[in-house]
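Other chains of the complex are left out, but the ones given are in their true place.
Chains here go by letter, A, B and C, matching the order in which they are written, and residues are numbered from 1 within each.
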Amino acid sequence: MMPYVNIRITKEGATPEQKALLIQGATQLLVDVLGKNPVTTVVVIDEVDIDNWGMGGETITAFRQKFLNK
Amino acid sequence: MMPYVNIRITKEGATPEQKALLIQGATQLLVDVLGKNPVTTVVVIDEVDIDNWGMGGETITAFRQKFLNK
Amino acid sequence: MMPYVNIRITKEGATPEQKALLIQGATQLLVDVLGKNPVTTVVVIDEVDIDNWGMGGETITAFRQKFLNK
């Protein structure tokens, strides 16, 4: 009942339409798999600056610069 | 000890005074109900864009537009 | 890149198969909508006791008891 879904992505220009699709899809997923009530399902999308997101011990910013310089 | 409270609301112009009241109230709630030490209680408010918040499978933005068009 | 999805549901007997479907579906959603790499997509499911989940100012436990007593 009343699931809460938090989707964290890097801030790279997701459009309002894409965000609406994420919200719609995540809500439908909870309906399909667990029979949750879509009306009371909450989805929150956090967009995180690529300087603030790390993977493999470095920021996404640094990761991409290395890739581009190759 | 040292409770951590995270309040997530849509970003719609909450004033610094309102945020201060949320922080004061949440801290006092932990004191009143559980006897927590207010000094070490942390409250963090996240304000989320209405394009990024979904309910009933759609964004708050879409939800309000439908309501206004009725 | 590397989205992180946190799904919080009440603890009411979701099976390992249902959890696997949630993880698969949330990952696919990020692929479909944003073209994210599924390999680096992380999904974490939190199951929360119904005494610890509130809606409308009361616990799910209390909410259900009222409903059953009607």
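As a working rule, a contact is a pair of C-beta atoms (placed from the backbone, for glycine too) under 8 Å apart; a residue touches a chain by one contact, two chains touch by 3 or more.
Worth saying up front: this structure is predicted, and the values here are computed from it rather than measured.
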Legend entry - Number of copies constituting the complete assembly, 3 shown: 6
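Just so we're on the same page, only the chains that are shown with their structure count from here on.
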Inset, instruction - Considering only which chains touch which, label the overall pattern as line, ring, star, complete or other. - result: line
Inset, instruction - Between subunit B and subunit C, tell me the centre distance in angstrom, where each centre is the average of that chain's C-alpha atoms. - result: 20
Inset, instruction - Report, in whole Å, the distance between the mean C-alpha point of subunit A and the mean C-alpha point of subunit C. - result: 14
Inset, instruction - Indicate the residues of subunit B shared as contacts by at least two other chains. - result: none
Inset, instruction - Going by the contact rule at the top, pick out the subunit A residues touching subunit B in the complex. - result: 16, 19-20, 22-24, 26-28, 38-47
Inset, instruction - Going by the contact rule at the top, pick out the subunit B residues touching subunit A in the complex. - result: 8, 46, 48, 51-59, 61-62
Inset, instruction - Would you pull the subunit A residues touching subunit C in the complex into a rising list? - result: 1-10, 14, 18, 21-22, 25-26, 29-30, 32-34, 36, 40, 53, 55, 60
